[in-house]
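What follows is a set of notes on a single structure, which appears directly below.
In this view, the complex is presented without one of its protein chains, the others remaining in place.
Chains: A, B, C and D, in written order; residue numbering restarts at 1 for each.
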Amino acid sequence: MSDRISYAYYPGCSQTGSAIDYDMSTREVMRDLGVELNEVPDWTCCGSSPAHAIDGALSAALSARNLEQARTMGAGRLTTPCPSCLANLRTAARKLRAPLFKERVDRLLDEPYQGGVTAKSTLEVLFAEVGPEKVAARVILPLTGLKIVPYYGCLTTRLKEVMQFDSEENPVSMDALLRACGAEVPDFSFKTECCGASLAIPKKDAVVALSGKIMEMARLAGADAVAVACPLCQMNLDLRRGQINRAMGTRNDIPVFYFTQLIGLALGFAPDKLGVGKLCVNPKRVLDRIVRS
Amino acid sequence: MSDVGGKELRIIGFLCNWCSYGGADAAGVGRFSQPTDLRIIRMPCTGRVDPLFVLKALVSGADGVLVSGCHPRDCHYSEGNYYARRRLEVLKRLLPMLGIHEDRFHYTWVSASEGARWQQVVTRFTERIHELGPMDSLDPELAVCAIRELGGENGQADQPAPASGE
Amino acid sequence: MSQLTELKEAIRKALPDLDLVLGWREGYDALHAPPYHIRRQEDLEHLVFGPMCVNNLASQLMHLRGKKVGIIVKGCDARSVVELLQEKIVNRESLVIFAMPCKGVLDVKKIRRALDIDHAREVHFHNGTIEITSGDKTSSVELKDVLADKCLRCHYPNATEYDHFIGEPVEPRVSAEEAAADPAMEELAGMDLTERFAFWKTHMNRCLRCYACRNSCPLCFCRDVCLADSRDPHWQSQETSVREKWMFQMIHAMHLAGRCTQCGECERACPVGIPILLLKKHLNAVVKDLFNYEAGIDPTATPPLFTFKVEEENIKEIEL
Amino acid sequence: MRIGVFVCHCGSNIAARVNCAEVAKAALNFPDVVFATDEVYMCSEPGQESIRKAIVEHRLDGVVVASCSPRMHEVTFRRTVERAGLNRYMVEMANIREHVSWIGHDKDSNTRKAIDLVRIAAAKLRRDKPLTFKTFEVVKKVLVVGGGVAGIQAALDCADAGLDVVLVERKSTIGGRMAQLDKTFPTVDCSTCVLGPKMVDAAQHTRISLMAYSEIEDVSGYVGNFTARIKRKASYVDFSKCTGCGLCTEKCPSKKTFDDFNEGVGTTTAINIPFPQAIPKKAVINPATCLKLTKGKCGACAKVCPTGAINFDMREEIVEERVGAVIAATGYDLFDHSKYEEYGGGKLPDVITSIQYERMLSASGPTGGHVKRPSDGKEPKTVVFVSCVGSRDPAKGRPYCSNFCCMYIAKQSILTKDHIPDSQSYVFYIDIRAPQKGYEEFTRRAQEEYGTRYIRGRVSKIYPEGGKLIVRGADTLLGTQVEVQADLVVLAVGVEPTPGAGKLAEKLRISTDQNGFFMESHPKLRPVETNTAGVFLAGACQGPKDIPASVAQGSAAAGKAISLLARERLEADPQVSHVNPKRCVGCMKCVRVCPFKAIKETTGRDGLPKAEVIEAMCQGCGICSVVCPQGAVQLEHFKDDQILAEVEALCRTWVAKSCE
Partner (left out) sequence: MMASLFIVSKDIPQWLAAMAKTRKVFATQRESGAIIFKPYDPGREVVFERESVTSCKEAVFPQTKVLFSYFVKKNPETGETAGVAIEESLNKPAPQAVVFGTRPCGTKGFLTFDRVFDCDRIRDPYYTSLRERTAFITLACDRPGATCFCHWVGGAPDDPKGSDALLTPVEGGFLVEAVTEKGEELVNEARSLFAEADEKRREEGAAVRDKAKGMLTPKPDLTDIGPALEKRFRDLDFWEDMTAACVSCNMCTYLCPTCYCFNITDESDGQAGVRLRTWDACMSQQYSLEASGHNPRPTRAHRMRNRVNHKFWYHPKEYGGVISCCGCGRCVKHCPGSVDIRRILLTALERKDEDAE
């Protein structure tokens, strides 16, 4: 394999707003590890919630359009940090193999869908192509002594047939990358529990209960920090911490990072380059320990 | 599904008695509906399937030929399908040089328990042959077929024997 | 000592222990050298060797089973002998092989096309040209223009299996890769399916069912009991339709798959110029690709269609 | 030739989708067909009688039956024509049920297809020849592979019927899975007490030769005349000297050896006798952990052995046995639950398998019958049983039901209460499958008398929290999520074929089903036979089975072997290859490819080599026929001409149709 890895990059809507720090850290880390990201020109919403719940063809058409945008830039493969976007892109590509469905989608598109672009998560690119060894070799400030709990959320590896990456019940890719950064990664039973994101609007109390349980389990596991790979998970675990603590009567103050932020820190990037300042739960204690070591 | 897209095409299947023939039976028992174009010839083993039977069928008017036997390692005679695999692969690669689309011939492995798989194989193969359409014909042979007209429409005596052989 | 003298000497010594030695003699003109049986010492005077010795003498070995036979081979002929040894048609103990390094044989059809010659009284070879005297006229042509196609791409000019090697081995004319590049094959490959189908239909229409191809083939040793003229089993009728003629060539090609040493005798023998070697070349390439096997190299090998591997590296199961 | 065609309606099975009368009418036009009719049930008594009558009345010399699959009724109709005085091979079948009426919906297309299939059959029949049997002697000895309860039963039944038996067991003792069990359901009697006497009988039976710690290397030959090569593995103990006193096991310093018999609950010594009632009761050295064999030091066992049975230089040896029949009884293995990451992926110490629990419950087990949590040795008060772990779960590649887990869960929950009266058991289940005699009552007792709480739903997650295991699942009856705080979780792991089953199937030339279990010849009518004559199946190697079913099938397989070998001579299937010496050129390609070494080289009248088939060894695969370039080797009933006739019958019709 040549050193140069190149991907079309599809940030996804969240990464331009609430999760801009995920986007920032992703770009920095990837660049440092030799992955060339070329942003898909004129990309649009992937058609994930709520479109996919209302109109399957429209949702697929949106994903198809983005994949075609990537194809026109000459890319055979695309990466996105957001599991939700990835799920929709990959689902659309699968469904479009059926000629009748493709016909319906093509009617919604300017040009018929041709296909041929595969989408992968940023996590998969880092784990499977860059690899923990290469990450470890480039670590400048190891996360030694930090217990970091990896939380993958429900979409990163599911559905298995769609994602075709890592174990759906006990994924280990993020564990390996964090270990490569020097962190201690304890066993964690709640890696793929639901944070409740899809109920965020209609049933806030359910979200708080689910996310609260995850944070409680992280505390029991002795976590100094939680690493996530999904903008919605991050929002629920981080932004809602006050609600969680109030509802559960806890005082959980474990910060929740994007895994790319943690890798970035280990690679020696300044926290502000990685958007660490955008986190709600104060990460200072963690940051201090990295610098100290 | 009476057949795929209208008129039936001419498809011959050579099936191993021990597995695929049973698989086709299993598909029947399971009522897995299939296109009706295929005509199955029962063989003792795919090791008995001479590639020349396939060629003979293709030059004689078949539009497609399917050979199906036991999965590797499952041959009732231990080794028949291994020989078949080599012979049939060579045959498959010969066809295009003869000007015959290689997709007109397919060999695969279906066990006696894989009724659903058999349904899939038959359906897909039949669809594929329909995509390719009827085979280009060679010269109309002197063929016994051509003189069947002698016997009237159904080959029956329309009137008392003109030149009795008895 | 010239190569021919050396060859004669070797045969002279071996002849007392042999029933006969297969060689070539001078033919009705200087361009033809028909196969010849050397039984007595005095027969040796007619023995010739040179680019006009086109026939593959291995084709005769099947008739001579049970006899102690000597055979003169060119590089390509030796491959046929190796194949016959593999298939136990000939017994190594009752065979003495005299190997001649070969720089190629003539294609008489090419000569006829290049030069307007009827009766070649004399033929001389020097410096890569062939000089032919016919009547009172002498004309010459570059040897490379009139050598058989197979020789232009020959990769085995020296026999690999022999008892006596006469003279020095010659360098292969081309590398293995060059040997693989074949304009006739490329032409066929360049056609689409319809064109190829029509190609064979046209060519096969001309076939006479004379079976010169089959009977000249060193490996078609079933010739007297060939499927093509058998009533039991009844594979073919006697009808001279394209269907039957083409079917025979398919039988021929499939039966040679993994065995054909590409000596080209079938195509050379065809009186009406049907390019039947193409099918065999193609199958040889397939066999090489699938089983990494070339016929007629190793006398102890088993031709690939008479054996198998449980895991075939190069056969991928194709799903519909 | 005079051919009769008989088209079967099979009630409405065929007639509803095929115009049978039209098929018969069309058949009357086929070459040599002089009689054609259709009947409601061809295989019925009157149906067969009508065939017999027609043969006599119309002087038929061949019959085509268009009905169901020949795999179903070919034998039936062969007998029918034989009764009418024809050779039994003068029958061809056209499969117009499984291959036509059951799979096609359009009656016209089906009828056309049925006519073609009859056409093929008639064309082939025209070239059929009466075939006659030759007979051959049989070896009156049975090889039983696997010494579990099914194998033991089969061996005992065969031996009692007067057949010699070779009983081969891979482990050092027979007994199999049943020997590992504490109690059996639904009687809750002691498993070893039931099995023990049978094991002793098997060991002491004069007709049974027991080969423990041995495996099948390969099997060649054919029904009545198999040759099995059996590998005696190196046990490093001379079984003829070992008395099973156990002194060596006491002195062995290598005490961290994985305890196979106890499923890794506790450890054992490098030299070991698996359990007190082992048969044969012989010690075996595990070469992976023996200090003498790994490091060249120690040898304590050799020093203390009173009979000098220890032999560190022992090598495996191959023993050859000629047998007439083979019974495969290789049993089952258990699903590796580490594939369930949601249940801890095998890393949570207090999540154990049901068979481990069984060993824990056993008084002769590693814990002396005391139930202890592996993590801390404490007695659990809350035990959760999870059913269908690796069963009925297509996502894990295990779509089938493992048959007996429901019942042993009930048994184990009852035993739990017996062992720990203040305990509470929970069972997560999908369905309770208890169809045999006394089974349903047994599961109700578990619930009603022993207070086991049954929760209908799958477990979605097991995770540790505060020294407990949280078992989260759905209660689909209440429609809610439930969480149970458990001290010990027992997974009812599914049943799968033994790891060597696939290899053994290859050696025996039998097939396996999609799940890897040995395939029976017919799921209903030939459940213990295989498609290889003379090879029979017993027990869970054919599919998950509980003890009574395994014992029954062991007896059934024995019955089949006994009836096979009761005859002095067997009839050889005459569908074998023959060489026409006039066509054979002696290239011996057929000799090269024959998997059965059934073709030999001889010398023809012209002094040249010719091939010759040894009929008794030929199995009729036809590989030889294809490699013979001159068509000299022909397989009876599948001759080139017969297959070509079938091809041509179709092609001619097709070409004729397209000319119209």
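Some points to look at:
The criterion applied here is as follows: contacts are C-beta pairs under 8 Å (C-beta built on N, C-alpha and C of every residue); 3 or more make two chains touch, one makes a residue touch a chain.
It should be emphasised that the depicted structure is a prediction, and the values quoted were computed from it without experimental measurement.
Among the residues D:Met360, D:Cys628 or D:Ala649, only D:Ala649 touches the chain that is left out of the figure.
Only one residue in the set C:Lys68, C:Arg173 or C:Arg209 touches the chain that does not appear here, and it is C:Arg209.
From the set C:Lys8, C:Arg79, C:Arg223 or C:His255, the residue in touch with the chain omitted from the display is C:Arg223, counting the whole complex. Note that of D:Phe35, D:Tyr343, D:Phe442 or D:Tyr463, the residue touching the chain absent from this view is D:Phe35.
Hidden from this view is one chain, which touches chain C at 27-29, 32-37, 55, 59-60, 63, 109, 113, 118-120, 202-203, 206, 208-212, 214-216, 223-224, 229, 231, 237-241, 265, 268-269, 271-275. Residue positions on chain D in contact with the hidden chain: 1, 28-36, 123, 126, 582, 648-649, 652, in rising order.
Going forward, only the chains that are shown with their structure count from here on.
A separation of 32 Å divides the Cα centre of chain B from that of chain D.
Note: centroid distance chain A to chain B, computed from Cα atoms, is 52 Å. Touching two or more other chains at once are residues 235, 305 of chain C. Contact of a single residue of chain D with at least two other chains is seen at positions 593, 627, 640, 644.
In the complex of the two chains, the chain A residues touching chain D come out as 160, 167-170, 187, 189-190, 193, 217, 220.
Partner chain D is touched in their complex by these residues of chain B: 1-3, 8, 10, 12, 17-19, 21-22, 24-25, 27-29, 31-36, 39-45, 47-51, 53, 56-57, 60-62, 70, 73-80, 83, 87, 111-114, 119, 134, 137, 140-141, 143-146, 148, 154-156.
Those residues of chain C whose C-beta lies close enough to touch chain B in the complex are 188, 191, 193-201, 235, 239, 241-243, 246-247, 250-251, 253-254, 257-258, 278-279, 282-283, 286-287, 290-291, 304-305, 308-310, 312, 315, 317-320.
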